[in-house]
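All protein chains but one are shown in place.
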Amino acid sequence: MVNFDKVTFEYIRRDEEGNVESINKALNEVDLDVKKGDFIAILGANGSGKSTLARHINALLTPTEGTVFISEMDTKEEKNLLKIRQKTGMVFQNPDNQIIAGLVEEDVGFGPENIGVPTKEIWERVAFALEKVGMTAYREKSPNNLSGGQKQRVAIAGILAMKPECIVLDEPTAMLDPKGRREVIETITELNKKEGITIILITHYMTEVVGADKVYVMSEGNIKMFGTPRQIFKEVERLKKYKLDVPQVTEIAYRLRQNGLNIPECILTVDEFMQCVTG
Amino acid sequence: MLRDITIGQYYPTESVIHRLDPRTKFLGTIIFVVSLFLFKSFWGFLLTGGFLVCLTVLAHIPFKYVLKGMRPMLFLLLFMMIFTLLMTPGEVLGEWWIFTVTKEGIYAALFMGLRLTMLVLGSSLMTYTTTPNKLTAGMESVFGFLKIFKVPVHELAMMISIALRFIPILLEETNKIIKAQQARGADFESGGPVKRAKAMVPILIPLFVSSFRRAGELAEAMEARCYHGGEGRTKMKPLKYAKRDLVAYLCLIGLIVGCIFIP
Partner (left out) sequence: MSLILDKINYYYGKGTAFESKALKNISLSIPDGEFIGLIGHTGSGKSTLIQHMNGLIKADSGNIYYNGQDICDKDFKMTELRRKVGLVFQYPEHQLFESTVIKDVLFGPKNIGLSQLEAEVAAYGALRSVGFSDDLIDASPFELSGGQKRRVAIAGVLAMSPEILILDEPTAGLDPAGRTEILSLLKTIKDEKGITVILVSHSMEDVAEFAERIIVIDDGEIKFDDEPRKVFSHAEELRKMGLEIPQCTELMSRLADAGFNVDRTCLTVDEAVASILRSAGRGE
């Protein structure tokens, strides 16, 4: 569904005369292959290129070199643009800066309006999308009075209403409190399981990643590690080198094992830990 | 606090006025404003004022809230009234230093004050009862004919509707920046005009920077959701006249005719 073929992206800075001052490779020959229905997590320090990568999936940015294919469509081709953006929706970090309309339902309807969905169907889609994220009760409210977690769910509904195959979320929980974080993660997990929507989640919170099918670790514009959460979180020291971390319970298990206790190699959740020790 | 500014903000409730077509409300506001300037006697104020009171009651908006919207206009209103009071020639009632108060002046100032008050109340009634989105949809449709002259009607309407949505957010942001700089010992209250103007720099620069950042992020979010201008766009809430709009137009015609023929 999402294919990156040796994608390089350069931010070029020019001085006042237009001469090139510096070139910053935000992405460096990145290969990525995401299958339909996957739940993918991308980890990486600030400035590692995660957000640049995310913006390529939605064709907000196009590669300097290499090609990005979304369902076999090249993102560089102008004629594919709307189709690509309809297929791969995007949720951003700041909930305030992505809600366009003054009413929840009107905001959810914004995307379908843009792609020319007939009026009657827009209403059906809005009702469906709000239902899926559990925000039906707020449909006629102003977004300004919602909590951060609720705003992000509205943003997700806005994308759902476009019937996407894939949702890319760029640090959607960075500005939320624990409850808001939980709401958002539960919502996207359910969309992935029940609706079969491909999820690409970019985050700094390690505990949000344990449910993913695959985890990619980025550093300096490259994908450095890739595998199941269990394969990734096994390498505690290496992750720390990339300015990342592992969930606390994983680290405890890792250190107990190092001290010779008989604990399986990679524990991801408290439940798993309990199962191992109680049998 | 800055949050208290109510003028131009939507008041969410359920009423027949809220349900009216935004074009009706937009054109209706224009008709109301025009009729305010058609009569010359106090009977006219009774008619238009009564009309306004009926609308407010029908719109289920508390009078207190409506009047609060007048507050930012108060200074301008008083200034214009005093100016008119002192500048109108006619039958002299009293004199003091260079000021003369005339009978005509009193009338003119009163008329002017009442007209302006009703003008502001009437048009804010429109924004109280119409969501920014509907309002711009209405304006887009009313001014749609300008498209022939290559006026980007849709884009302008979109700009206004986004600006309206971001007013409260930006006010809050300003408030936050002021406080943050106060926490760094900034003083905005003392000193002469030059010092005070200079004290605004630490507020204005962060405000500009953050507005640009917001604008950039918003543009990105809109683009990501397939926004590409008005072309090929459908409407979730297309404008459709209902019977109540016909009734509203009849009332408005009644009002304007009444204002023309009132003694």
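We just call them A and B in the order they show up, numbering each chain from 1.
The criterion applied here is as follows: contacts are C-beta pairs under 8 Å (C-beta built on N, C-alpha and C of every residue); 3 or more make two chains touch, one makes a residue touch a chain.
None of the values given here were measured: they were computed from a predicted structure.
Only one of A:M73, A:A127 or A:M175 touches the absent chain when the whole complex is considered: A:M175. The chain not shown here is touched by just one of A:F9, A:F39 or A:F273, and that residue is A:F273. Of the candidate positions B:G49, B:P206, B:G230 or B:G258, contact with the hidden chain is made by B:P206. Within the entire complex, the positions of subunit B that touch the omitted partner chain are 1, 3-4, 62, 64-65, 176-177, 179-187, 201-202, 205-206, 209-210. Although one chain is not displayed, subunit A still touches it through residues 44-47, 93, 147-148, 171, 174-180, 204, 206-207, 240, 243-245, 247-249, 251-252, 255-256, 259-261, 270, 273-274, 277-278.
In this text, only the chains that are shown with their structure count from here on.
Taking the mean of the C-alpha atoms as each chain's centre, subunit A and subunit B sit 41 Å apart.
The touching residues of subunit B, when paired with subunit A in their complex, are 10, 12, 131-133, 161-162, 164-165, 168-169, 214, 217-218, 220-228, 232-238. Of all the residues in subunit A, the ones that touch subunit B in their complex are 55, 58, 60, 82, 85-86, 89-90, 92, 94, 96-103, 105-106, 109-119, 122-123, 126, 140-142, 144, 158-159, 162.
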